[in-house]
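Only one protein chain is missing from this complex, and each of the others stays in its spot.
Showing chain A:
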Amino acid sequence: MKTKSYNSAKTLPADDHSPQAPLSIHDLTVAYHRKPVLWDIDLDIPEGKLVGIVGPNGAGKSTLIKACLDLIPTASGLVQVYGQPYKKQRAMVGYVPQRESVDWDFPVSALDVVTMGLYRDIGWFKTVRKKHKEIARSALDRVGIAHLADRQISQLSGGQQQRVFLARALAQDATLYFMDEPFAAVDAATERAIVTLLKDLKNQGKTTLVVHHDLATVSQYFDWVILLNMRVVAAGPTEEVFTAENLHRTYGGKLTLLAEAGHALSQIKRP
């Protein structure tokens, strides 16, 4: 699975359509206040996959994404996006933060938030133009809430707010997406809309990493899975990796307890 080529990575230009992995992480370690939360992460994500990042609370799922995006300092390791450091590849990367990470009472409209995905293209000191608003509007249309473009964001439901965040990432027009819990606390219709969108991105050959909580839908939504609990327990195609044994190793005590309870129940002899 891993064919690391540290040397060639530096020599290839960014726009060369090389068979480089969209994301490769080498020996990444992250610590908060001296306590490591991610240990020696080693991953190569293949192109065009829809990847679920799964693990218990506090496993470092969000931390992994944030470390990849340079949002938090890393203790050691190297993250490369298409063979280059992330700093040089920002234009290729889209990011959907957790919905709770911002104040939704902020005085901006849904359209304003989506245009933020274009701020990089617009550049320093320049104002948002009509063409940018049109791009933003079509991004909102793709997530099915174009009619809410001018609504102030606090007047949107949780699912609609999540869609606004997704639209902002779509406006970025990236090839590699990081999404932090997009399915958290959304209504069923939004969940379906997000799944359709993810499949769309995959069909366009884009790579998407999604932090996911619901184990029941993992094999249905994702074709690649990273099982994470401070270290990578297993990573690979869903059908190979998403096994009961690996889940046990990932969730440790919590699932073991459940399994033991199940085992104990099955041992009760019924007359």
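Rule of thumb we're sticking to: a contact is a pair of C-beta atoms (placed from the backbone, for glycine too) under 8 Å apart; a residue touches a chain by one contact, two chains touch by 3 or more; residues count from 1.
Assume contacts and distances are computed from a predicted model.
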UniProt protein name of the chain not shown, from "Acyl carrier protein", "Terephthalate 1,2-dioxygenase", "Manganese ABC transporter permease" or "Urease accessory protein UreD": "Manganese ABC transporter permease"
Of A:Gln80, A:Thr190 or A:Asn246, the one touching the omitted chain in the full complex: A:Thr190
Positions on chain A where the hidden chain makes contact: 33, 66, 69-71, 87, 90, 93, 95, 97, 101-103, 106-109, 112-113, 116, 119-120, 122, 124-128, 144-145, 147, 152, 154, 157-160, 168, 187-190, 192-193
